[in-house]
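Take this structure, written in structure tokens, and hold onto it; I'll ask about it next.
Note that one protein chain of the assembly has been removed; the remaining protein chains are unaltered in position.
For chain A:
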Amino acid sequence: MNGFGIRIEGLRKRYGDGETAVNALVDVNLTVAPGEVVGLIGPSGSGKSTLLKCLGAVIEPTSGRMTLGDDVIYDGGWKISDLRALRRDRIGFVFQAPYLIPFLDVTDNVALLPMLAGHTNSESRQRALELLDALDVGHRAKAQPSQLSGGEQQRVAIARALANYPPVVLADEPTAPLDSERALSVIRILNQMAQQYSAAVIVVTHDEKIIPTFKRLYHIRDGQTFEGHGEGRAL
């Protein structure tokens, strides 16, 4: 391990060609250590979502270098052939809305990832129950997503993101639909989980309530990142 959960150097992303080309990411440099939670903030159209999609291996950058743990996953081209497995095993996603699978109960929503990774059903459910307990929603393990509150749904979504113990978790506006108390609770949980599972967590946010809680922040503007220090307010 090189001491970084994720390291991005000189990442660029251009959409289109010629005069209509748009440089969504111009020069992105970013590092997050295992167990660390950093904020990524910026105005609309600054390139936050593009960066998340590049990090999430759902779109290909134009150039640059991305390293996950000890593995270079992108260096002018993908260095890993199975991006689907990369997303499944090494990147956790938390979305603005929980996007739980409505026809699976809470346990199976979380257990689905280990199952997809080839773990047995019982092993996957056991892991899901442990995570749900850790996130204080173990008592809703058999409930359907529609029976949960917004905060509970988001905690289940976090449990799902951590189900394969990924070294990186990407959270896209995870507190947007929540009130202050619940939003802070989600950030607290993300910090705890990052520590517990040594995950590097990037939280993309506009949420003024939670921005003061980050110790480190990245500002993104016109496709460029600028590192800054946060207040690191106690949670």
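We take it that a residue touches a chain if its C-beta (ideal position, glycine included) is under 8 Å from a C-beta of that chain, and two chains touch if they have at least 3 such contacts; residues count from 1.
We take it that contacts and distances are computed from a predicted model.
Peer 1: Can you pick, from "Actinorhodin polyketide beta-ketoacyl synthase", "Putative ABC transport system permease protein", "Ferritin-like domain-containing protein" or "Inner-membrane translocator", the UniProt protein name of the chain not displayed?
Peer 2: "Putative ABC transport system permease protein"
Peer 1: With respect to the chain omitted from the figure, which of A:E36, A:E152, A:E173 or A:D207 is a touching residue?
Peer 2: Per the contact definition at the top, the residue touching the missing chain is A:E173.
Peer 1: On chain A, where is the contact patch with the chain that was removed from view?
Peer 2: Listed in rising order, the touching residues are 48-50, 52-53, 56, 58-59, 84-85, 87-89, 93, 95-96, 99, 101-104, 108, 111-113, 115-117, 121, 144, 160, 172-173.
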